[in-house]
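Only one protein chain is missing from this complex, and each of the others stays in its spot.
Right after this comes chain A.
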């Protein structure tokens, strides 16, 4: 019996630790089996012979609950690195260098990310480490300045660039920029009563905290404040029933696309006819895919613009190549990671070093402007003082079952 409880405890610890704060968290059910993370994944990129090799580090969820998301981020990195190497590499300080991706699995656990990042620095001497979640970002920020390694974080948490870490690069836009335009749009279209049902991750809670005062200052009313725990709730009908009991006009949902889609569908099944205000983590096109095309479910939603609805000269080739290689549409995590590799590669050339993380960091903004036109996946205007990429934002709305992009000013 005692042994069994031990085992149960083991399972439960994994389950709980899975709910780490992460901006781009996927469903995070207690997926990650209790095992040792940090297993090296086979080399995915080929280096060019006769060149110096620069190792690029990555620590993200490649198995367990977040595996789908983690692999998408890795796809973006791999594609960019392969392309750069296929072109002969980068010339830094008169010498040709090719990039080599070293990826480690952290199963979405921040402590594993920390251990992995240490290992990447010590064993592979990586000048840059990509970490696609905020929990792991915080864990790495504890020592990345001391170890002199540039942390390229894919997290829309504003705080990661606000705490004065000199070697952090934030890849996606911060989420706080979405709150007001989303609220204005939905309040005007559906009405002032908001019911909140964010995921119970730290990121979801932060979003909710940001949203509530904005919604109220616009003259709205928050009629229900709940949350949904994707890692513990086996069925969402219960929480959705409660969220709809006060007859709201707008429902705030989010998390990774798949469970969010499920929550939205169940809200419709329970007779909800209002609009959805969707956190920046979930993507409308993915939600539509999960539901197998459900225009009546997503109609009346507002969310971030899906990459494939935002095709322009800079990302046409990338989207085409990605679809060819992987057989599905790239999400923003793949697109942003792809772009970030190019920015860093250019920054290394500008800085004239592949080792000095400080110099690379200082040249990120210059690097950004050197990226070839056809690699500019997003409309990024600068890498700001704090290391955040500033992206021109638009939002996606669903009208008559069609996803359309709207500028924030409209």
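One rule holds for everything that comes next: a residue touches a chain if its C-beta (ideal position, glycine included) is under 8 Å from a C-beta of that chain, and two chains touch if they have at least 3 such contacts; residues count from 1.
The definition used in the following text is that contacts and distances are computed from a predicted model.
Undergrad: UniProt name of the unshown chain, from "Energy-coupling factor transporter transmembrane protein EcfT", "FAD/FMN-containing dehydrogenase", "Allophanate hydrolase" or "Branched-chain amino acid transport system permease protein"?
TA: "Branched-chain amino acid transport system permease protein"
Undergrad: Looking at the whole complex, which of A:235, A:313 or A:385 touches the chain that is not displayed?
TA: A:235
Undergrad: Sort through A:125, A:188, A:269 or A:316 and give me the one touching the missing partner chain.
TA: Within the whole complex, the residue contacting the unshown chain is A:269.
Undergrad: Among A:55, A:71 or A:165, single out the residue that touches the unshown chain.
TA: Selected residue, touching the omitted chain: A:71.
Undergrad: Name every residue on chain A in touch with the hidden partner chain.
TA: 3-4, 7-8, 11-12, 14-15, 27, 29-35, 63-65, 67-68, 71, 200, 226-229, 231-235, 237-239, 241-242, 244-245, 258-259, 261-262, 266, 269-271, 290-292
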